[in-house]
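Structure record follows, encoded as structure tokens.
One chain of protein is taken out of this complex; the other chains stay put.
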Amino acid sequence: MIVAERKPMEEILSMIEDANRILVLGCRGCTTVCCAGGPKEVQELATLIRMNRKQKGTTVETLEASNELQCEPQSVGPLLEKLADQFDVILSMACGAGVQTIVKSFPDVRVLPALNTNFIGMAEEHGVWTEVCVACGDCLLGRTAGICPMTRCAKQLLNGPCGGSMKGKCEISKDVDCAWQLIIDRLTRLGRLEVLEEIYPVKDWSAGWHRGPQKIVREDLTS
Amino acid sequence: METELRIGVFVCHCGINIAGVLDIEDLCEYAGTLPNVVTVQPNLFTCAETGTSGIKNAVKEHDLNRVVVAACTPRTHEPIFRASCQEAGINPYFFEMVNIREHCSWVHRHDREAAQGKARDLIRMAVARAMFLEPIETFKSKVEPRALVIGAGIAGMSSALALAGEGFDVTLLEKKAEMGGLLRDLHKVAPSEVGAGELVEQKVAAIKQEGRIQCFTSATLEEVSGYVGNYSATFSSNGNTHTHKVGAIIVATGGAPLKPMGLYNYDGKRVITQSELETKLKSGKLDAKSIVMIQCVGARIPERNYCSRICCMVAIKNSLHIKEIAKDAKVFVLYRDIQAYGVENEALFLKAKEAGVRFIRYNLESPPVVGDGNVEIYHPAMGKEVPLPAELVVLSTPIVAHDDAESVSRILKVPVNEYRFFLEAHAKLSPLDFATNGIYLCGNAHYPATVREAISQALGAASRASIILSHDAIERVGTVARVDQELCSSCFACVKVCPYQVPHMDEGGKAMIEPMQCQGCGICVAECPAEAIQFGYVSDAQIMAACEALCA
Amino acid sequence: MNNFEPLIAVFSCHYCSYAAADLAGSSRIQYPPNIRVIKIPCTGRVSVNHILKALECGADGVYVAGCLEGTCHFISGNFKAKQRVQYAKNLLSEINMEPERVQMYFMSAAEGAKFANVAKEMTETIRELGPSPLGQNKSE
Partner (left out) sequence: MKSGSNLERILESGQFAVTGECGPPKGSSPKVVQKKGELLKSCCDALNVTDNQTAIVRMSSLSGCVILQGIGLEPVLQMVVRDRNRLALQSDILGAVALGVGNILCLSGDHQKFGNHPTAKGVYDIDSMQFIRMVKTMRDEHKFINGEEISGDVPLYIGAAANPFADPFEFRVTRLAKKANAGADFIQTQGIFDVARFAEWMKMVRDRGLHEKTHILAGLIPIKSVGMARYMRNNVSGLSVPKELVDRMADAKDAKEEGVKICLETIEELKDIEGVHGIHIMAVAWEDIVPRIVEEAGLMPRPVV
């Protein structure tokens, strides 16, 4: 899932300084699941905004809503469509994709992000998410025992651990596992360590980072 | 379609308990100004017959659909007023109580003005909350009058017999090929001196005679689903798989003495454990004339820091048995601390000392050293190492949990501690219960216990279980959390935070809370990021309304 | 600001702190009349949004009073509450309000005196802090 977290209040408050009618719009998809931008967090943020204004002796009108999947234009729905124009600002609590979908749906309303979209992650335990995928567009998990060195190796090495790997930890921090140690451990366990003898060729980045916006079209699904 | 809210407020004088401090007339007048309040009535004692009938009459007369009573604590009086509401024909949960006695008149006697203001605030908050009350129904669930007892050692057998004696069917599972458990290996049970074997045979015979107990040996528990009164347990026994419906479950999986591999030259021949000693005593094969017992072997050490509690008594008991067989045998007990609690145990300890058993204390820094035919020990009184003759060395090792405790714990969703002993819901309030309703524990599965303790716990657990089993159905008030699956984002937050592991994902991938299992704490409700969990009993709307009414 | 009388909302759990408040009452232990108890089944029921709401609606302080640590009637409710109170404190800091306006307390059902002391302590804490900028007292 996409993992995000709320921006610092200071940043949010300064973005909406001149807005008096604010729609705080959550997403019931990923950002609900990562507890950053679901209905509960929407309420929390709206309340904090009102509290802040009240402290300053001014008022603000907030409306709290969440739609199903903010990155799906269809999920805007008629009700939201009707409401949106009444607001100075739509403060989106979705990921970057959700924010931009709302931007596209409401060309005349200021749409602002309340979250920082951090990474694609897995839920380690309740309240802990870790980055495990960088959406490189050229998945190599099949050759690395299911552990992604593009995400989890600070140098994105493809041919084994660098000289900074010590006691299973990465040189950048004792709290970070060396991805290659994990890969080697798991390949050893699976009895497939020999796959690492081969020199992994240079990566095809054309489908990944720094390559301009990507698009996937499934002809069988389009109309 | 919303019916108009019609709230009646009843303010109690409680004699002078409330009226002596607060101005009831003012409170009534104030309550009358609050939104949706259609009638306000003062009572001398609202809980008296005149008061409750007053409520019932007012409901009819004013067509009330919400009742607020400002009186004493709901912890004692709420049921009375809920019953009045029900009798008057409105849902008993359309009732809200304000505590202006314990929380106001009794504690602010010296500041009447402020107390009066606080009472007004509390009434205002309650009226606001009342507007969002939701009707709550009770529902019933049938109880299977059968218990599952896991483990047929002394604790499990005792539980099973007790339950059968009360007329309940029992499914008794034993993982070994025969019943009896740990006791099978023992000699005599202190302080009664009853033969352990006899005790086992008695119980086994009783169980075989008891038609209500179905015992399955070589059995493994595989799966348990359901909830109190209505569990379904699947297990295998001798190659067959069975599924039994049971209303309650007792965990009596026991424990086993630690095998002291690698400790004090343990070899099972010249260096043996207490239970191996008992086997020798039982068969009359003990011929050693000098015996050294070492206590706390593998216990109360950093990696296993609990005291097994019973080993001191076992050592005392066995040293006395040795002295009985051979008066001139030299018996030394090397100990760190002695656990001989209670009159009888203390008496046995003295008896052992009188019989010439020598007790020498050691500490972890200078443990005894087992040599060839002797044991070296630092004697604190002599201040030096002393060799003790030892034809036989007996190690007292702690009871440790069985390896399969973990799997039973997982299947039943009940907790174990770091040493895999099962963990009760509350050490004092519910020592035999798990937090999950309808599952109980006893014996060594919980913590090392003497036979006597194991039996008392077993009877207690059986009695706890019979409270459930004796009902045809369990009635449960719907003060429980419920998932609105339309809103559920399938984030698993409820699954992860519920202390009772009740929420789960249903086949549609949405969270589901079985009302019979829900304990009504509301933890998941507050945690759910999708606000998809409803809790009509104490809803967000009610709490928010009370907050909004904090200030007039 | 000597005449400032703080208004404090208390989320009190049925099994422990509400019972402790009852005991304070039946023992006639006097404490400041500044607190307003909102009864909940377990402090685990309290969400951050409830705490914020009470503050937004004018409470000068809010505290959550649960069972003693390790003895929650619902096992871990008071632990969750403690975490959420801490989170709420962080949120207050983010909007430049004093985090001390929100507190967590633990007490058993038998601790009537503690309930009273906590009420006193919290009232004093809030009196020191002064009126909440969101409260009804702020203009005084």
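Should a chain be cited, it is by its letter among A, B and C, assigned in written order, with residues numbered from 1 in that chain.
The rule we apply is simple: a residue touches a chain if its C-beta (ideal position, glycine included) is under 8 Å from a C-beta of that chain, and two chains touch if they have at least 3 such contacts.
Quantities reported herein were computed from a predicted structural model and do not represent experimental measurements.
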When the whole complex is taken into account, which chains on show are touched by the absent chain?
-> A
Would you write out the residues of chain A that touch the absent chain, in ascending order?
-> 154-168, 171-172, 178, 180-181, 184-185, 196-197, 199-203, 205
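Note that only the chains that are shown with their structure count from here on.
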Distance between the CA centroids of chain B and chain C (whole Å) is 30
Chain A to chain C, mean C-alpha position gap in Å, rounds to 36
Rounded Å distance between chain A and chain B, as computed from the means of their C-alpha atoms = 43
Among the residues of chain C, pick out those that touch two or more other chains and give their numbers.
-> 47, 49, 53, 56
Multi-chain contact sites of chain A, meaning residues that touch two or more partners | 40, 43
Within the complex, which stretch of chain A touches chain B?
-> 28-29, 32-33, 35, 38-41, 43, 123, 125-126
What does chain B use to touch chain A in their complex?
-> 487, 489-493, 496-497, 528-531
Mind pulling up the chain C residues that touch chain B in the complex?
-> 5, 7, 9, 14, 18-19, 21-22, 24-26, 28-31, 33-34, 36-42, 44-47, 49-50, 53-54, 56-59, 71, 73-77, 80, 84, 116, 135-136
